[in-house]
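Before I ask anything, let me first share the structure, which is written out below as structure tokens.
The other protein chains are all here in position, but one chain of the complex has been omitted.
Going by the order they are written in, the chains are A and B; count residues from 1 in each one.
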Amino acid sequence: MTAELGHLALALAMLCGICLAVFPSLGVWRRDARLMAMATPAAYWQLLLVLLAFVCLIENFINHDFSIQLVASHSNRDLPFWYRVAASWGSHEGSMLLWILMLAAWTAALAALSGHLPQAMRARVLAVLGAVSIGFYLFALLTSNPFERVVPAPINGRDLNPLLQDPGMVFHPPLLYMGYVGFSVAFAFAIAGLIEGRFDSAWARWVRPWTNVAWGFLSLGICLGSFWAYYELGWGGWWFWDPVENASFMPWLTGTALIHSLAVTEKRGNFRSWTVLLAILSFSLSLLGTFLVRSGVLTSVHAFATDPTRGVFILMFLCIVIGGSLSLYAARAHSVQASQAYSLLSRESILLANNILMVVAMFAVLLGTLYPLILDSLDMGKISVGPPYFDAVFVPLMLPALFLMAVGPLSRWRDTPVLPLAQRMRWAFAASLVIALLLPLTADSDYKPMTALGLLMAFWVAGGVAMAAFENMKTPSGAVDLSRLALQPGSWWGMQLAHLGVAAFVLGVTLVNSYEIEIEKKLSPGDVLKIEEGLSLRYAETTARQGPNYEAIQVRFELIRDQKVVGELRPEKRRYKASNMVMTEAGIKRSVLGDLYISLGEAVDGGWVTRIQKKPAVNWIWIGVVMIGFGGFWAAADARYRRRRVNSLRASPSDASSKIGKVSG
Amino acid sequence: MSRWLKAGLPLLFFLVIAWFLLKGLDRNPREIPSPLINRAAPVAVLEALPRLDDRAQAIAFKDLIGQVWLLNVWGSWCSGCQIEHPLLNRLAAEKLIPIVGLAWKDAPAQSHEWLSRLGDPYTMVVMDLQGKAAIEWGVYGAPETFLIDKNNKVRYKHVGPLSLEIIDKELRPLIASLKQ
Partner (left out) sequence: MSQALPNPLPPVALDETQQQRLRRLYAEIRCLVCQNQSLADSAADLAVDLRHEVQTQIAKGSTDDQIKGWLVERYGDFVLYKPQMQASTAILWGGPFVSLAAGAIIWKLVQRRRSLSPSQRQVSADQLRRAKQLLVADDDQKGS
């Protein structure tokens, strides 16, 4: 019963989406305030109905209703409770419902928090969101109904893929989708702005907090995905340049450009067409990612069960949304004009370079991801493009961006003379150079230039943050006053935190790649393996263990430092009963300074082929990205966005100064 | 005019990408084409392998030169092989062409038992216990079937279980043309 109720709720939600797309648009056309105001109840009802549908689906999973196709293929009687909940979004159909839920949530949030927007703009933005959601409803209801029944109902389900039976599954997709879908808000504002021909500072100020929050969520979602893959997949890697990972990374890159470009548009009125294009691109890349994961055109460890008919539908949807918005951009971009001049070296030009670098990086990732498909379509053979390619291409592209990251916040708008800037930065430069050159000398292994380069960039960026903080502590007369820092707005703090996060990330990556140790050896009970000076591992014992829906063989290793047992690790091999899949669970000892990572390979008479990895500073990779994400949130929390503007921004026909649309192309 | 060009560039890019995505929808990204097609079949590695048993119709590999023949890679552990096996039995019964079996990383006792249970279409079976011969043939997943022509050149490879459609629409015409 609940499945049918959920199905009905979903269909009704689509009706709300249609109302949301149609009536406010009519209202704008006819200048009818009541029609425009219908956006609000439509958005709220839509959210309520989608929530109801989602709750129905979850209820089916929790209560083991195996007559539902999804539950039969992705759940099991022995599956623990929270994984049953997470299994509802562990399939293509369920995750589409999650997309729809997120879209409804962002729409409702925008409806609730946009009271200060001019009515017409607000109506247009909500209408665009409604129109986008119609496509998703149609897709779900016509090709991917999560409530499909299966007759006869099996007694027990096929179980959720053991790889997904993990807390990561509970949080990673929701966080990621909050990010992907959140870019739809910037997209809607861009479309509304293109239609109206209006992109003044007010427009930018409205869009910024929404975009920063979406970008923050995307950062956290990607971070969690990487962290999860690291401990779950069992071989110590944290990024594979897998097509689906790239699909989440590309919108992040253009999203980064977008949040910086929005800063320029808000403060200086420049970069308007860049900002609009980036907003369209970011959401388009989110949609493209959705396509890539579900259509079967690319192999990926993440890909859902593929179906070319679905692929065709999504592709049509992509053409309508992306093709339509880019056509609108092509037609109306000339009405979006920048105003202020700026010099060759200025904050504007630095941020312009940043925009360009992020777009080039996105293009490089896109090229590598799609290239096998392109060659195959042209009947030019089948190749693979993997991590060696992406690492070789991506790192050089990022170096200029990292360099600018320290310089940008210290530069001035409009014109920054080089010499004073260089003077201010000389300490940061000197310090980072010294650390970069000397630190590798203290390590045991050979000196690698790449290590020095990585350290240089990490400390350079950190030095930039330190300089910015220091300069803001000084009064105009030159005295140092710590409390002045508190005067800085949320957007300043967010920026410094995010940049510092980047420095931490680069530091983590550099140290792990330069100094990780890997040993693969057959070990039996009682063996002692020396990892490095003063650190050894002892194979203590093998035990068998029963889990809720699996049986496991666990090996207990003791970590011995200077003849004393300082810790233990318990890697496992698990066999999940329902699917008969064998999974390798790594044993990890974590610390801020690094991880010790053990995974079991093949069983060989009495022992195991064991892979031991020592990964220094690896956790800084994720700590850094968490800082980046929260930097985004902090910037969005800037008080500027929360002040209610009472009399300022009502759109009126006489408000010609902010409307630039009368000039025809 | 150039304004339109610049503003229209993203749209153009997207259309190009969309076109490739459309073409990609009817490709299989997991399928790996064989580089052995139209090249000499690595028969030498097969010659060096032990035979499953002494079969009545077994021949030496050198006798296969001048004949069109099929190499089928299988294993008793492989479920897809079980699906295609009846088709191979029927094909062998027609006595169209000799079918040589390559038992890939299979214990001899189990290969035997599997064949006696499910039927034996093979003129002879060689056993690749270490997997080295399969690598020479570019095998990555059983079952795989190769068609070799009279001049010992590989002319066709199919990955995955054979189906009636593949046999009728692709194999038979090719065999017929190669036999002339």
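Before moving on, here are some points about what is shown:
Methods note: a contact is a pair of C-beta atoms (placed from the backbone, for glycine too) under 8 Å apart; a residue touches a chain by one contact, two chains touch by 3 or more.
Just so you know, these numbers come straight off a predicted model, no measurement behind them.
Note that of A:235, A:403, A:429 or A:470, the residue touching the chain absent from this view is A:235.
Set against the missing chain, the residues A:368, A:409 or A:571 yield one that touches it, A:368. When the whole complex is considered, the residue among A:201, A:309 or A:384 that touches the unshown chain is A:384. In the full complex, chain B touches the hidden chain at residues 30, 32-36, 77, 105-108, 110, 129-132, 134-141.
In the full complex, chain A makes contact with the omitted chain through residues 233, 235, 237, 240, 242, 270, 299-301, 338, 340-344, 348-349, 352-353, 356-357, 359-360, 363-364, 367-368, 371, 375, 380-389, 392-393, 397, 414-415, 475-477, 481, 518, 584, 601-602.
Operating definition for what follows: only the chains that are shown with their structure count from here on.
Computed centre separation for the pair chain A/chain B is 42 angstrom, with centres defined by C-alpha atoms. Within the complex, the chain A residues that touch chain B are 273, 277, 280-281, 284, 291, 295-299, 308, 311-312, 315, 318-319, 322-323, 326-327, 329-331, 333-334, 366, 370, 372-374, 376-377, 381-382, 665. Those residues of chain B that touch chain A in the shared complex are 3-4, 6-8, 10-11, 14-15, 17-18, 20-27, 29-33.
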